[in-house]
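Written below as structure tokens is the structure these notes are about.
The other protein chains are all here in position, but one chain of the complex has been omitted.
Order of writing sets the labels: A and B. Residues in every chain begin at 1.
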Amino acid sequence: MNERELGRRVGGALRRIREQKPLVHHITNLVVMSETANVTLLVGALPVMAHAREEVADMVNLAGALVLNAGTLEPDWVEAMILAGRRANERGIPVVLDPVGAGATPYRTETNLRLLRELRATIVRGNAGEIGSLSGAGGVVRGVESIRGVEDPVGVAQNSARRWGAVVAITGKRDVVADGERALGVDNGHPWLTAVVGTGCMSTTLVAAFAAVEPDPLVAAAGGQACFGLAAELAAREARGPASFKQALFDALYHMTPEQLEDGARVVVLA
Amino acid sequence: MNERELGRRVGGALRRIREQKPLVHHITNLVVMSETANVTLLVGALPVMAHAREEVADMVNLAGALVLNAGTLEPDWVEAMILAGRRANERGIPVVLDPVGAGATPYRTETNLRLLRELRATIVRGNAGEIGSLSGAGGVVRGVESIRGVEDPVGVAQNSARRWGAVVAITGKRDVVADGERALGVDNGHPWLTAVVGTGCMSTTLVAAFAAVEPDPLVAAAGGQACFGLAAELAAREARGPASFKQALFDALYHMTPEQLEDGARVVVLA
Partner (left out) sequence: MNERELGRRVGGALRRIREQKPLVHHITNLVVMSETANVTLLVGALPVMAHAREEVADMVNLAGALVLNAGTLEPDWVEAMILAGRRANERGIPVVLDPVGAGATPYRTETNLRLLRELRATIVRGNAGEIGSLSGAGGVVRGVESIRGVEDPVGVAQNSARRWGAVVAITGKRDVVADGERALGVDNGHPWLTAVVGTGCMSTTLVAAFAAVEPDPLVAAAGGQACFGLAAELAAREARGPASFKQALFDALYHMTPEQLEDGARVVVLA
């Protein structure tokens, strides 16, 4: 795949999201529920947030993708994640894991490792501190922030991808996406993304929406991140601070056309 | 009641909300808590979100209306809904049920039917898929979205109203409100409402605020929906996308006068 072809693939995926309106089932943290549900709707998919063990398996049956986001874990929610994830695995529904805060406490680290062990994640998306902590490659997390990354993000992503049998996406100035063999870089984005809570989670949500319609999870992971980063670039032009930026980003996501994404996605082949 | 009189009734109800500042107690979903609390405050009422079984009955004692919203159900919260709803029923405090996602999973459908069985709902407000699923009239829900409505919304609303002993409101391009004998239509609104998460829930919140001051639940249900739809119409004039629309809608709700609502409400008599 060259970069032009990648642009066409991610633009085409956005078109299919709008046509198919896949349901993206989230079991996610309490902080970003409203934002990630809105992002799902803005990109053209349908959101549902459902965490009761009594219904998660039934709900995921209807879904095109499942997001498991570890931002405000507690034991009952972890059990629900396992139940939903197993059903998704049985049905071949893509599972996107966002290990928010892994590395900050033993509970977060161990729980995310348990999810990786008991479920087959299709894509794992995190910051360098989180992925580094989970993979044993280093990286330091304070709260949910990566305060020390990893020296070789592509290598860490490749190794983690092989170990977990998943596409691994590490968000940073350049997002890195790897499946153990191939690796892509995504250069869309804007510094203000770091001044808004939950932009990592929103990116994960978009990755899941793309995974619901794009069979190659490497392309889906790159596409979701490119789409989010491009919306951020468009939004920054008219924002006066992080809050007006977030609003403009949401509006830009809604108005983004497949052609705009095809042209604006800066996805490069790294390996 | 003719349409002119209905305008006066809903305008007068808005005036009383501002004067009396009723407390609207919500046991609601995790996604829309901030938005629905803000909408309560913007229309002139006072919000409280409280779900602990240890306090819900005490809290509802202070309230002018109780919202039970099923968007992110779990068993403990359902028990709290029953406790709060029973107390509200004993005290004659209006109960507004929003069966979010009913029809999507057996758990959601059965839990909402249980609430309808064990409590006396004053008003039930949902989309056509949700009301259709609960009433057995058809309708399909994916996640929380109605993806197939019902053929005869007025008939379904009337039948459901008779069965549940409640006013039933079905939101759509034309909102339909029925009490088993009378039926009203509300033609306020804007297509962008479907691009913002939680607009159904916000509408339910307004219906509850109106029910706290207006003794006729048919008028309260129509009034809350007209008020929300009119704010949406005003907001759409200056918005550039769903996110700026949501902000403008909130500002419009805050500035809306009883006179504006009286003139702008498009409530029609259907039966």
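To be clear about the criterion, a contact is a pair of C-beta atoms (placed from the backbone, for glycine too) under 8 Å apart; a residue touches a chain by one contact, two chains touch by 3 or more.
Everything quoted here is computed from the prediction, not taken from an experiment.
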item	value
Contact partner of the left-out chain, one of A:G101, A:G185, A:G200 or A:P258	A:G101
Touching residue (missing chain; options B:M33, B:V96 or B:L116)	B:M33
Given A:I82, A:V144 or A:A166, the one touching the chain that is not displayed	A:V144
Missing-partner contacts on subunit B, residue numbers	23, 25, 30, 33-34, 37-38, 41-42, 46-52, 54-55, 58-59, 62-63, 76, 246-252, 254-255
For subunit A, the residues touching the chain missing from this view	29-32, 34-35, 71-75, 101, 104-108, 142-145, 195-198, 240-244, 247
